[in-house]
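I have placed the structure first, in the form of structure tokens, so that the comments after it can refer back to it.
Left out: one protein chain. Kept in place: all the others.
And now, subunit A:
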Amino acid sequence: MNGVLDSVAGLGRTVLDIIRTAGRVALFAAVALSHVIRPPFYWRILWGTLVEIGYFSLPVVALTALFSGGVIALQSYTGFAQYHAQNAIAGIVILAVTRELGPVLAGLMVAGRVGAAMSAEIGTMRVTDQIDALSTLSTNPMKYLVTPRLVAGTLALPFLVLVADILGVLGGFTVCVMKLDFSASAYIAATVASLKVMDVTVGLVKAAIFGFLIALMGCYHGYNSRGGAQGVGAATTAAVVAASILLLTFDYLLTDVFFSQ
């Protein structure tokens, strides 16, 4: 009996911990966002972070999208050829890339690359008193460190996803034309016919939300890191794991909202 009660109590504590953390994250985000419209604005940090996310993540996102588009084309061909439905492959590729693969893969790549870097940088600043130093130098650390990163994440990821969409489709096109002997013009025509503005737009909206979540997790875990190098390492891991889980959860929720009918 005691064992059952202990299990229930443990479950209750876990649920309370999750609710408490969610509340803290929401409050953290609200405070950071409240600085978006209040000067001073740190344009140099915003620009630097935009470049860091939007430009320096391009190679990894581009390669991921290119090969994923190719894989979708190959896998679709394997299945669709049995039913002589190869003509649908171009539509499948563009649908999968614009709705799901572009935003999710770009998001996961950026979470691993940029979310971790944000958490490590801010975490190191926390454990070396640099964040306290900001406070003593007439600078609000949330406004200086967190707000520009949240804005940059929200703005930069849609750009990356747009690039990922184009390269994903190009990957599918390359595989279909070069390897599976599809007609290039027919493939392009099928792609254009299947292209829907709604799919691309929703993909970009997803990307903006994912970018915000990745930056939020990186900043939140870095800002609240404790205990030296080990604490920074733990915060970095937590930031990437939390961002990845949130990203996939929100992907489902957004897909349900926009495409369930």
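Everything below uses one rule, namely that contacts are C-beta pairs under 8 Å (C-beta built on N, C-alpha and C of every residue); 3 or more make two chains touch, one makes a residue touch a chain; residues count from 1.
Keep this in mind: contacts and distances are computed from a predicted model.
Visitor: What is the missing chain called in its UniProt entry, if the choices are "Pimeloyl-CoA dehydrogenase small subunit", "Putative amino-acid import ATP-binding protein YxeO", "Proteasome accessory factor A" or "Ring-1,2-phenylacetyl-CoA epoxidase subunit PaaC"?
Guide: In UniProt, the chain excluded from the picture bears the name "Putative amino-acid import ATP-binding protein YxeO".
Visitor: Which residue among A:Q130, A:S194 or A:T255 touches the omitted chain?
Guide: With A:Q130, A:S194 or A:T255 as choices, the missing chain is touched by A:Q130.
Visitor: Of A:Q86, A:N140, A:T174 or A:S194, which residue touches the hidden chain?
Guide: A:N140
Visitor: Tell me which stretches of subunit A touch the chain missing from the display.
Guide: 39-40, 121, 124-125, 128-130, 132-133, 135-140
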